[in-house]
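All protein chains but one are shown at their positions in the complex.
Right after this comes subunit A.
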């Protein structure tokens, strides 16, 4: 029994137990503990941990082994699973059951997702990669489809995309085997870069496109937001935190480890000017900008966050494609950072839904006085998402920006900054419309969410803050992952990065920041700390007398002025493209149906005649 065997067995057992005991009230706590046990096993691993079971396909050995790169992702997966299971352990789960849903199905689906992801992350060859990939896809479907009718529709759309992606990956696998004669990733890494450019082009396109579907890479991003947003609460948090990063994992594996950056440099569109790496970087840039500005338009908090999940994936790919030590570290670290704050954000949104029954940003407001801990969670989360200090999102984005600057890609830098601008605007909308402003009378009597829900939220907040202040804690794992991928390794310190070109020390930044707060607090409280509380209606509205029937929290049609300017830029081109494609397929299917149903005899006669003629002639 190796450690990986134990880990996978425990993961399997978690799934079985979650399914069997799912109805029991302590199931959530048990599941969280079991995930924590898996995390402990993960922590005990060292170097590459192999699993014992192997089998043979085409004379090739199929095996599983978890290297530091896979472990980095596995760590995030298990962390997200703990938070999600913990969240549904108490009142949330009871309410979910009362509403007629099956909690044990949800627990089971979550556990299966974790197992599938672990298998994918531990793959050592193209076959195990493909097996893991399919498992992850279908496990994701299981989790997504549990949220009711809209969720099922979204999940079916996802499956359509995922199958397309899987076909591309399968095609890539077959071609890679045909051209190199091996399935093993180690051997492929030696042989692939030596392939002629045309073949390499095809492989890169197939793999990146196939895996990119899961990541929500443009133009395959349309499925993701509804599929994630409609999943049941903690499921959304889990999916949003880590699920689509499996695509990034696989892309990084193929591009950085198999094809290698030198191999990619050999693929040029305009020789010396624009290569495949530039192309990918621009795809990443558009993946940042377009979904982020789509998020800005959302009025449902869950959709808003889910669209951001797509956009933030763009940053990760961008960092990886730049490929220097800082950029790739930023990209990988952003996976961790995004998972932590995104899970926190989703959980706080679901805490609000739990209490108010809605995530509609036009129907909330002023909740900070009723749900201060959820507010705190969302505040920490949006600071992370917007990439501002002292939260961890700042560090990874700083690394990516920095590498874009030093590697001489100013246009991409501008694109990412535009994305960040959109992020800041929309997270402000999120927190303003939910927690700030006017408390609605129907929410007068709301209480804070129970501890079983605020517990994981606050734990995630703590992680977001601590890893933002001392990013070295995460950068250690990131550096190991970089080494395992064969990328240049970042030189890091506890506070950030040591670099001759200008480093980053978050300990100092956070120290100065809180020092400033401290001075302000000292002045305020030293001066007596005098403050005065006023009624919400004792407010300034240009001298207007406010009364209870006056709405003055303008959440409806938020950013009307901005939308007046940029509104015409939203073309919905991708939605149009998708529906055009669907119509085309529909039409073709209809035509085939017509041919088979009505013209069957004539058609068959024609076919036979043509076949006969061809046979005779040839």
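Please note the rule applied: a residue touches a chain if its C-beta (ideal position, glycine included) is under 8 Å from a C-beta of that chain, and two chains touch if they have at least 3 such contacts; residues count from 1.
FYI, contacts and distances are computed from a predicted model.
Undergrad: What protein name does the UniProt record of the undisplayed chain give, "Peptide/nickel transport system substrate-binding protein", "Type-4 uracil-DNA glycosylase", "Ferredoxin" or "NADH-quinone oxidoreductase B subunit"?
TA: "NADH-quinone oxidoreductase B subunit"
Undergrad: Going by the contact rule already stated, which one of A:190, A:556 or A:586 would touch the omitted chain in the full complex?
TA: Answering carefully, the residue with contact to the hidden chain is A:556.
Undergrad: Return the single residue from A:198, A:272, A:526 or A:543 that touches the missing chain.
TA: A:543
Undergrad: For the chain left out of this view, which of A:501, A:530 or A:564 touches it?
TA: A:530
Undergrad: Using the touch rule from the top, list residues of subunit A that touch the missing partner.
TA: 362-363, 365, 438-442, 444, 530-538, 540, 542-545, 547-549, 551, 553, 556
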